[in-house]
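One protein chain is absent from this view; the other protein chains keep their places.
A and B are the chain letters, set down in written order, and residue numbers restart from 1 in every chain.
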Amino acid sequence: MTSSPHLLADDVTVGYGRQVVLDGVTLRVDRGETVGLRGPSGCGKSTLVRVLALLHRPDHGRVSIDGTPVDGVRYAVPVGLRTRVAVLFQSPRAAADPRLSLDDLIAEPLRAVRTPEPTIRERVAELTDLVGLTPDLRARRPHAVSDGQLQRACLARALVHRPDYLLCDEATAMLDASTQAHVAAVIRDYQRTQHAGVLVITHDEILLNRWADRVVGLADAARTHT
Amino acid sequence: MTTTERLTAPTPGRRAVRRPLLAVDGLGVQFRLRDTRMHAVTDLNLTVRAGELLAVVGESGCGKSVLAHALLGLLPGNATVTGHAVLHHPDADPVDLVTCGQRHLARRVRGRRVGLVPQSPATALNPVRTGRRLLTETLRAHGRRREDGDQLAVDVGLDPADLDRYPHELSGGMAQRLVTALALAPDPSLLIADEPTTGLDRPLVDHTLDLLRRRCDEGSAVVLITHDLAAAQRVADTVAVMYASRIVEHRDADQLFTAPTHPYAAALLDALPDRAFRPVPGDPPMLTALPAGCAFAPRCPRRTDICASQPPPTAVTGGAVACHHPITTGAVT
Partner (left out) sequence: MADLAARPALLRTARSRLRLRPGQAGVVTAGLVLVVAVVGSLLAPLVWPLDQSAVALDQTRSAPSWAHLAGTDDLGRDVAHRAVYGLRVSLLVGAVAALVATVLGGVVGGIAGTLGGRVDRILMRVVDTIAAMPHLLLGIFIVAMLRPSLGAVIASVGLTHWLSTARIVRSELLSLRTRPFVDAAINGGAGRRRVLVRHLLPHVLPRLALATTLMIPHAVWHETALSFLGLGLPPHLASLGNMINDGQGSLLTGAWWASLAPGAVIVVVTLAIAVLAARWRDRLDPRVRAELHL
């Protein structure tokens, strides 16, 4: 095992009630690489993302970031640690507060950590530029933009804290081919320039092979624990 | 080899002798909004023949779902529909879906001659009835045996035992398969499927697509509305590419996927991960503020001065594309 910085789900087991969703899954994402995860729907891929994003407490096993194990989930995780792993969810409609304009949506994580307004404006402008949102779109609320435009805003929000790791949970499944290519291009570019670790979950084999540096199946991940 | 491999090759000769089932002529849909008008469908012409699977593809918000709802008379009250959409039937008089009125649509057309697989199954299912009850009711109303229900469930890839569950006990994918079974129960001659594969994983997507393909091979027609180009490539006979409320190109699937002639169709195909994986630059225009000329011109590599001022010709099935400068084979860009 190399000691390069990585995000690790170590022997993670999660069950809802009597049903075991993840059984001893170990998955490692190094900085600078894009890992593709495949597996049939309902096999726990989304649960694994929630565990890695420190949003769901595993019944067994733990998550560590760059070698530091993280205890606790959600609010209990220090903000500085929480914001190092960002998530891009499948449905931008569900993941965006319908009351906020796209600009406010992207700025919200910065406001949450009390960033000065001029810095926020600068960063939001930079990101909207990156994902290709025009000033006209930036002022609109989610209901007035398309799924593709909203997912791009969600991507900008996910990148706003310059996370070391980005988890994409079927993030392009609902998008048309053009937006999918756009979102993937932005993420690949970010991964290269920031030396970030990216986890891509999708059922689209062609997309996975085109996008990821290496592909693992969730079944394999479950078997690889030591 | 790949999942996009075609199941059946389109046989133009076979379709040529088939009669047209649906003839859409100059269809337009406008919505009155608070301070503006939205053109969701503009000057749309289409012919769907019996046995044909037509895929309507395009970016989200291009008007493809509105087209489906317009054909079924399911648009909200602030919509105005113009033009004609004539549904033919061997044993009945042709019906113009635009002018025949809600009563006729509800009693004679919807769910009988034209079926709909809706986009969001969760809201389309009665929450207090099991899948079996919903299915049996529909089968009985159409003079079919309740035993056909199990076969229908199997056809759509649903375990017949799951029919005894209530809608909230079904996963999104299972609900999607149930509404597909419900839409197929009356054996409609035309099925409109609005993103029928949402929430399904690849094997089930393929299963659903193959099911639609089989229906067409048995002589029904299907209009498949989807953002998934791979799905269209897998099963469609013809593909209509929609952009900013208009069909810009409509031709045989294999022709379109190998040699698209509209620059937008070409750019959209280039975005596929097994091709250039390159997005179409820019954003589609708002349907409330469509430009005077070609709506794709601002994003088009082939645009000239005429594109900004003159609307392009109307696309015709298997013929003209809505472009001033279509890509011709061997032409220099």
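Basically, a contact is a pair of C-beta atoms (placed from the backbone, for glycine too) under 8 Å apart; a residue touches a chain by one contact, two chains touch by 3 or more.
Only a predicted model underlies this, so the values are computations on that prediction, with no experimental measurement involved.
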Of B:Ala40, B:Ala253 or B:Ala315, the residue that touches the missing chain is B:Ala40
Have a look at A:Lys45, A:Arg82, A:Arg123 or A:His203 and name the one touching the chain we're not showing. A:Arg82
Considering the complete complex, of B:Ala23, B:Leu46, B:Val98 or B:Val117, the missing chain is touched by B:Val117
Give the residue, chosen from B:Ala85, B:Val98 or B:Leu134, that touches the chain omitted from the document. B:Leu134
For chain A, which residues reach the chain that was dropped from this view? 50, 53-55, 74-75, 79, 82-83, 85-87, 89, 91, 94-99, 108-109, 112-113, 143-144, 154, 157, 160-161
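In the analysis below, only the chains that are shown with their structure count from here on.
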From the C-alpha centre of chain A to that of chain B, how far is it in Å? 32
Once bound in the complex, which stretches of chain A touch chain B? 40-42, 132, 134, 137, 146-149, 174-182, 184-185, 203-207, 210-211
For the complex, which residues does chain B have touching chain A? 2-4, 58-61, 171, 173, 198-204, 227, 229-230, 267-269, 271-274, 277-280, 282-284
